[in-house]
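One structure follows; several queries about it will come next.
Complex shown without one protein chain; remaining protein chains in place.
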Amino acid sequence: MRRGRVMLVEFDSDILRGNPAGDPHVRRIPVWIPPSYDVEPARRYPVLYVLSGFTGRGRMLLNDNAWSPSLDDRLDALVGSGRCGEMIVVMPDALTRYGGSQYLDSAATGPYARHLVAELVPWVDANFRTRGTREARGVAGKSSGGFGAITLGMKHADVFAAVACHSGDMYFEFCYGPDLPRACSVLQEAGGPRAFLEAFERRPQKGKDDFLALNILAMAACYSPDPVAELGIALPFDLATSALRDDVWARWLEHDPLRIAARHAEALRSLALLYLDCGTKDEFHLHHGARRMTRELTRLGVTHTYEEFDDGHMNVPYRYDTSLPMLASALGA
Amino acid sequence: MRRGRVMLVEFDSDILRGNPAGDPHVRRIPVWIPPSYDVEPARRYPVLYVLSGFTGRGRMLLNDNAWSPSLDDRLDALVGSGRCGEMIVVMPDALTRYGGSQYLDSAATGPYARHLVAELVPWVDANFRTRGTREARGVAGKSSGGFGAITLGMKHADVFAAVACHSGDMYFEFCYGPDLPRACSVLQEAGGPRAFLEAFERRPQKGKDDFLALNILAMAACYSPDPVAELGIALPFDLATSALRDDVWARWLEHDPLRIAARHAEALRSLALLYLDCGTKDEFHLHHGARRMTRELTRLGVTHTYEEFDDGHMNVPYRYDTSLPMLASALGA
Amino acid sequence: MRRGRVMLVEFDSDILRGNPAGDPHVRRIPVWIPPSYDVEPARRYPVLYVLSGFTGRGRMLLNDNAWSPSLDDRLDALVGSGRCGEMIVVMPDALTRYGGSQYLDSAATGPYARHLVAELVPWVDANFRTRGTREARGVAGKSSGGFGAITLGMKHADVFAAVACHSGDMYFEFCYGPDLPRACSVLQEAGGPRAFLEAFERRPQKGKDDFLALNILAMAACYSPDPVAELGIALPFDLATSALRDDVWARWLEHDPLRIAARHAEALRSLALLYLDCGTKDEFHLHHGARRMTRELTRLGVTHTYEEFDDGHMNVPYRYDTSLPMLASALGA
Partner (left out) sequence: MRRGRVMLVEFDSDILRGNPAGDPHVRRIPVWIPPSYDVEPARRYPVLYVLSGFTGRGRMLLNDNAWSPSLDDRLDALVGSGRCGEMIVVMPDALTRYGGSQYLDSAATGPYARHLVAELVPWVDANFRTRGTREARGVAGKSSGGFGAITLGMKHADVFAAVACHSGDMYFEFCYGPDLPRACSVLQEAGGPRAFLEAFERRPQKGKDDFLALNILAMAACYSPDPVAELGIALPFDLATSALRDDVWARWLEHDPLRIAARHAEALRSLALLYLDCGTKDEFHLHHGARRMTRELTRLGVTHTYEEFDDGHMNVPYRYDTSLPMLASALGA
């Protein structure tokens, strides 16, 4: 079997330079080059951007595991067996100090959507033999990466023509809501977001509550930045009184794919592929959001593919075996 | 040490007869008679009603445990050592098929508040040598029992003059909110509330999710009965779509002690004792509610005692060692 | 339905007076008196002794639970429905500071087997209208109580003619072996058995590791007392080096029902009933022991009844619904 190869691009981002969270502007971005690339020098390829989940970055998609192939091994197998057409696959790094950026522009983390759309996409088109058209460009991801994919599909349908959203964040009341009280406790006990974050970074071993609180802090950084608040982040609860802040929560909901699908209906209808799935035992209750979303998409007249699978939220990269061939096909690979 | 004695009263309730949930109207209610009762035949005593938590009834307060005294043993020790005055202690049974009644009147479970106030209290006064005045009558409880105690203190301050609320349900967004998504999943998978309940009752071993879903179902039965809904219970989410139902939730909030304290401020100010505590690691996040409540009570000019302790929600009956002497003293024991 | 009644006997034990663990010699022992007892004054009854599990004593069998009847309620239902003959049921208290005595005589805890056989049995026969014969006397229990029951059936078959052993401790390598390393860690960290025990007793909240270590300490107190060791207890590992002590372990194995069945084969064959069961998911791996035991009993020509049920170790008192009628029948009730 001919394998593709992975190039680890060291990308120096102008757009991320001086980002407010102090994260690096130089990122190592893996690019999977399909097997025929080096032997068919005139051929041009569609491009798929695969977005990592929370706490992840592109390199993590290549992590080795004895029983679950890394994304490059998975692509080798799919393409090698003829089940999937050849694409260039780019694995961006939008990781932040908070564990993620949700692939959004935020005054608290940085302009990560802009970095992807206005900087990385053109660079890839300029440096690889891509087709360079919207019709041959897709975006996929799982969890926060799924959120990123469907959000980019709504807001940048001029850039991406195919979207796969695996177990993506949506129906925020169900997926984030349950964690707010515990996050509030953890942040209070730590002495506030900054003290929490610094202690978190120092701790060699991070626990379950650490990630729960970090996740809520990160979502606040992405959805409700606030220049006058500590770390530039408005939390959805008042740390002094534990009272929920409806005004902040309303800002979160402005990013809930389920809430905003209707206003992006035209963009969604323009997609060549919109693939959506979720596990029926999702520990973050995302199957409720996925079910509501497929219903909403249908109501809006958005053609899409919806699947449920009998599993939870973690360790489900095998779902790419389903979406990658569909993406390749939709992108004309 | 002289011990008190426990009488197990078989109480035939007119008010609970034919209750909508089909629960028994005959209840076995333990009454702890203090040591001097039988030797001082002219003496009259204050009465304390101790309300059990969710899934409990009065008899459960007597359960034996190698390292945690039952309520009667605890009273024996407190009274025997002189740390607590003598009271008659009544342990009502307001258990329902759903695991509890929150000591409220509900069209889905039955008139449990009325049973307590209009039936049990007079019966106790008629059948034991109680003082029979509001000033000598108190109510205490933990968790759902704490909710019951403070709610009775608000709504029936003419009946009870002293209240102890241990780890009581309040700030519903924090204490019930996080369980809604999972409860929605469980009830959907079971095929609805009735199917869930019947399967629950058949299962010899009940699991964590069982109790989580039962709790939400019970709270709905208590807070949002609805004659046209299955089992007469409106759920705070739409089982068909998983969407939250704001109208139902608003009915729940009408029972949140934190929300309604202001409108019962006068009643609360009339109490001889209002004792409130919570563990700082409460797994149901009740410490947030307790902290908000003490702040609210202070704002309303309600004199009260507030304590926090370094523990969680479960297995904390030792807190009665603190509240019982205060209650006895407030009731003139 | 006619109910039986529970007498709570305050038993002052000569044999337990001055026991080495400093536990009380006065015990409150519930005795369930069957419904006909008070109306048929000439009738004599078989007696069943029901032995509690680790951390338990007789009163705990009466603990109330919303969905699992207490032993008295269970007897009321079984006898009331005619499924079970009438017996007097005695619920001994052999609890110690260590959480149990395994119903054995031990120099570290006290002479609990002797207390049962030489003191409690005669007292019951003297104070209740029992038949007073071995043929009308049985013993049952679950977990450590199951161990006690089968052990008494081996060693005191002259006293008991029927035995029910639910999920009883046996095949010690499998049921205790896995906990030795963790118990060793916990005891080392606590500063030894005495320091552990005193801290355990002080802690209001006891955790999983606490009970794990207490259990191993208790078993050592029962199986390998040693007058020169701390607390009079030889542990199966050297606390200084963590090395296993084969000599101590060999003493434990001398109490393993599986190991000693052969030498008590005649006693076992003399039983009118030997009932044995275990859950197939027993968290202490006792199903392995139970399976080996039924095989061994068959090899030894011991008639017995063996059942497995689809459940774990905890919360299985419903198994008494199966064994109680068989015991009553075997005892001629």
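Order as written gives the chain letters A, B and C; numbering starts at 1 within each chain.
In the analysis below, contacts are C-beta pairs under 8 Å (C-beta built on N, C-alpha and C of every residue); 3 or more make two chains touch, one makes a residue touch a chain.
Remember, it's a predicted structure, so these values are computed and weren't measured experimentally.
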Omitted chain's touching partners, listed by label: A, C
Residue among A:Pro24, A:Gly80, A:Gly192 or A:Gly312 that touches the chain left out of view: A:Gly312
Of A:Arg44, A:Arg59, A:Arg259 or A:Arg295, the one touching the omitted chain in the full complex: A:Arg59
Listed residues C:Trp123, C:Phe174, C:Phe211 or C:Tyr318, member touching the removed chain: C:Phe174
Residue touching the undisplayed chain, where the options are C:Leu8, C:Val159, C:Ala229 or C:Leu244: C:Leu244
Touch list for subunit A against the chain that is not drawn: 55-57, 59-60, 62-67, 95, 99, 201, 204-206, 311-312, 315-316, 318
Residue ranges of subunit C at the interface with the undisplayed chain: 171, 173-175, 177-182, 184-185, 241-244, 285, 287-288, 291-292, 295
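Here is the rule we go by: only the chains that are shown with their structure count from here on.
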Remotest chain, subunit B as reference, centres from CA atoms: A
CA centroid of subunit A to CA centroid of subunit B, Å: 46
Averaged-CA centre spacing for the pair subunit C and subunit A, given as whole angstrom: 57
Separation of subunit B from subunit C, taking each centre as the mean of its C-alpha atoms, in whole Å: 35
